[in-house]
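Here the complex is missing one protein chain, while the rest keep their positions.
== chain A ==
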Amino acid sequence: MSVLVYVEQVEGKFKKSVFEAVSYAKAIADQTGTNLTAVSIGQVEQGQLEELGQYGASKVLNVEAGELKNFVNQAYAAVIAEAAQKESADIIVLSNSFSGKGLAPRIAVKLKAGLVDGAVELPKIDGGIFQVKKTAFSGKAFAVTELTSAVKVIALNPNAFGIKDAPVSVEVESFSPALQSKDLVAVIKEIVRATDKVTLPDAEIVVSGGRGLKGPENWGMVEELAGLLGAATACSKPVSDADWRPHSEHVGQTGIAISPNLYIAIGISGAIQHLAGVSSSKVIVVINKDPEAPFFKVADYGIVGDAFEVVPQLIEALKKHQA
């Protein structure tokens, strides 16, 4: 028995959501009285791998095969399943990232395991009963899922579990699983990634604009505010439908569901489909000129006013605050 955590690297680095997954997996290892092993695939520097010990991983399996330089979910799932078998791991944890969503289900099928995607809390383990709470109905509810299989896979939502120091001595072991060509049929041709920006799903602060901003030319102040806060930018569906902003920024029931510490909604009415994807944000600020806008009902702080007057004031105040 042990716990295995997959540590997804992006260009050789681990992101915050990976350390969250490691801390979460470590807490489960403590709950079940076993050790935590991490598995890393791709080229990651030794120092980065050793850093995982800081959060409780006592062993790191390091897979560096050239064919696995880029993420191919089929092959990665085979490697992780093999690592799980090698370590006799019965609980496998990973981040519910875009890649994680393509990976966790394949691992689950390989290991005949039940899968909880979008976990938001530690499991409740009581005798043979193993239950995990996850988001459902696009953030309108939670579902407690019981995993009845011997092996269990959990994909943890970003921003759901805090990173905790739990230093242990760590041993990095090179691992060379057998690769099969059938698992490498999908070939990555190109990767386009803006690394200078905070990405939306794991951002701690999100500044979001709606149709109230009138047009794409008015997003300068949204970006400036986001820049000062170290925030990601988002938008409502009609905004991305009109191509004012890219689809990847669309949040809500049919877009990305997020749960940042702070969500600032500017010129967004707060339709039920929009709220579905953002209402689990810890603090919500709404700026809208209509005092009857439904968004105010779920806001923590509200400013009834014209965004074109309010947002520049916020930017000024923030510059002063940071100076």
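Keep in mind that, in the parts below, a contact is a pair of C-beta atoms (placed from the backbone, for glycine too) under 8 Å apart; a residue touches a chain by one contact, two chains touch by 3 or more; residues count from 1.
In the analysis below, contacts and distances are computed from a predicted model.
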| item | value |
| --- | --- |
| Among "Iron ABC transporter permease", "Aliphatic sulfonates import ATP-binding protein SsuB", "Tryptophan 2-monooxygenase" or "Electron transfer flavoprotein subunit beta", the UniProt name of the subunit that does not appear here | "Electron transfer flavoprotein subunit beta" |
| Selected residue (touches chain absent from view) among A:Val22, A:Leu36 or A:Ala77 | A:Ala77 |
| Which residue of A:Leu103, A:Leu156 or A:Ala226 touches the chain not shown here | A:Leu103 |
| Residue of A:Leu49, A:Val63, A:Val172 or A:Ile205 touching the missing chain in the full complex | A:Ile205 |
| Absent-chain interface as seen on chain A, which is shown | 10, 15, 71, 73-74, 77, 97-99, 101-106, 108-110, 112-118, 131, 133, 135-149, 182, 185-195, 197, 199-202, 205, 229, 240, 247-248, 250, 253-255, 257, 261-262, 272-273, 276, 279-280, 282-286, 296-306, 309-310, 313-314, 316-318, 320-321 |
